[in-house]
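Below you'll find the structure, written out as structure tokens, and then a few comments.
A single protein chain has been omitted; all remaining protein chains appear in their positions.
For clarity, chains are labelled A and B in written order, and residue numbers in each chain start from 1.
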Amino acid sequence: MQRYILSRLIQSFIMLVGVLFIVFFMLQLTGDPVALMVSRSASPEQIEELREELGFNRPVLVQFADFVGNAVKGDFGMSLRHNQPAMELILERMPATVELASIALLFAMVIGIPLGLLGGANPGSIWDMLARGAGLIGQTIPNFWLALILIMIFAVNLGWFPSFGRETYQFMGLALPTKSVILPAFALGLFTMGQLVRFTRSAVLEIKNEDFVRTAYSKGLADRRVYIKHILRNAAIPLISILGVQFGYLLSGSIYIETIFSWPGLGNLLAESIGNRDFALVQAIAFFTSLVVVSLNLTADIAYGMADPRIRYGE
Amino acid sequence: MTKILSVKNLVIKFYTFDGVVHALNNVSFDLEEGETLAIVGESGSGKSVSMLSLLHLLPMPPAKIENGEAYFYGNEEEPVDLLKLNRSGISKIRGGKIGFIFQDALSALNPVMTIGRQISESIIEHLGLSHAKAKEKTIELLKRVGIPGARQRYDNFPHQFSGGMRQRVMIAVSMACTPKIVIADEPTTALDVTVQAQIVDLTKELQKEFNIAVVWITHDLGVVAGMADRVLVMYAGSPVEIANAQDLYSNPQHPYTIGLMNALPNVKGDGDSRLASIDGIPPDLMDEPRHCQFAWRCPHAFDRCWEEIPQQVSVGENHVVSCFFDVENGRPKENV
Partner (left out) sequence: MGNEATIKSTGSRVDEEVERGIWPKLVYVWRLLYRDKAGMLGLAMFLIVAATAVFSPWLAPYDPLKQDLMVAKQPPAYSEKGDMSHVLGTDNLGRDMLSRIIYGSRVSLTVGFFGVLIAGSLGMIIGLISGYVGGRVDSFIMGGVNMILALPYLVFVVFIASILGRSLLNVILIFGFTNIPIFARITRGEVLRLRESGFVESALSIGATRTRILFSHILPNLLGPLITIATFEMSGMIFYEAGLGFLGLSVPPSTPSWGNMLATGRQYLTIYPWIATFPGLAIVFTGLGMNLFGDWLRDVLDPRLRRTKR
């Protein structure tokens, strides 16, 4: 188990170094990063001025070393637009994104896992039709369009929910979510819900045919116990990794939803900074979300190892 | 002797995507209390299917029980037809009255549940003991089946055991609630020969101790000789011969059984030491049986064998054969 964790830690570390590399050289893709950042009307003198100010006149390798050195300290430079350190902005926006992604994941799990279980347990039944339908819908409805439709119906026509913004309820120093999160979380979580339904359903269908399930039945256990203690418990282990991946997807994939709902989170910040050609901030967001996603995957993998006795007690 | 199980005219078909598989054709046999019945046959002969179907453990669909009854006499009250029981009825029989030992203990045990829990959950279900009491009983049982350090092993997972030890755990699972019948589905095939003998011995000991009837499903006539009281030989979904073990070995009456006996290695090693084999391959189970299923490969087959399905006929005390040919006298039987 220690070796497993160690090897995953090393992998994650290498990945993050790779991410720094990508994030840095992405800006060099067009040849001149400064030209990307200035407005079209800028004079050559202005461009040169900015180039010197931001240090883009130095050799690329020196720039890269500098970038990595600062990144390790958590310094990704200043946002040109906000005139504030990029990392500071990100940390300010983080709680809103975490709230949105967590509630989306919660919704996806609460609907997706039981529906997948019911569908896989009774193939061909009405539950199975629902499960397959939900899986398909999650995969085929783009969340940016769904968000627009939800606003049209539930915010504009029915007026049940606000159509934009985040409101929190302050309670003992905590910012608790209010109903303003419901529409964006539903739109964001639908894809994940579909993925969870599909995964749970096919896992149940597969595990159902395993020999140990037959053994469980041969012991006279009732369906309910066989499904919960034997089938679901086996499906739960790979489900841990899926949940890790999906949470990462929700945290990093909220760019459309946050933009549409003016949700003051990271995705919104990313869209905004791209619009403003504020590339130091874009780089910082790209690295930061990668860091979060990589750590989530690492956590999920370790949890997976803990949950699976075959890994926990080494083979 | 008292009958514990009586199977009559069992017919099972599999309705698959490619057609109907005739898995079991008209199988009948009885099981006495405390005895060992071996069911012998090659793969596809229906030996496992017959026993799994009794406990509703076949996936249905595609499997479908077309005909037959299976009376179980081990209940306190009336005998019950296992095939007609509902879900909760069969659940009480499974594990409680009839235990199952499966072939490959590694895949037959849940990989993510401790072996202790896998045994005790059955005890809790059927005997209604508390968790603590079920745990004590489980540890006793683990000791009884010869697991060293039973108390510590309670919390181990299947992959932490050797093959032989896992099969001992499997035996403990099947016998946890002292059932009347234990069905052992090729429990020794995946094991080393020396371990095989230990597992056979352990089963026999426990069988005697608790007066359990054992149905031992195998393709290995060698294993059968040492332990079975009676033997049922199956071929392509049909029963061909049922006899006391000694009778079967000394006086086989069906050409298929005779072929099997000739294919056994002769320990004395006199004469020609090559093993005999039966020519041909088993029939395609997709075709509906219209005549004796062994006719293709039978050295004695004559007209009638290609026209009718032979019924089970008694040829002696406890000796039933499904064949139109009288092997002893080398001519067709007259009275069947």
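We adopt the following convention: a residue touches a chain if its C-beta (ideal position, glycine included) is under 8 Å from a C-beta of that chain, and two chains touch if they have at least 3 such contacts.
These figures come from a predicted structure and were not determined experimentally.
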Among A:G189, A:G248, A:G265 or A:P309, the residue in touch with the chain that has been omitted: A:G248
Option from A:V34, A:L270 or A:I302 whose C-beta touches the chain left out: A:L270
Chain not shown, touching residues in subunit A: 14-15, 18-19, 22, 26-27, 29-30, 36, 136, 139-142, 144-145, 148-149, 151-152, 156, 209, 248-249, 251-253, 255-256, 259-260, 270-271, 274-275, 277, 279, 282, 285-286, 289-290, 293-294, 297
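Please note the rule applied: only the chains that are shown with their structure count from here on.
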Taking each chain's centre as the mean position of its Cα atoms, how many Å separate subunit A from subunit B? 53
Taking the complex as given, what residues does subunit B use to touch subunit A? 55, 57, 59, 87-88, 91-96, 99-100, 102, 104, 107-113, 121-122, 125-126, 157, 159-160, 173-174, 176
So in the complex, which bits of subunit A are touching subunit B? 209-212, 214-223, 225, 229-230, 233-234, 237, 307-310, 313, 315
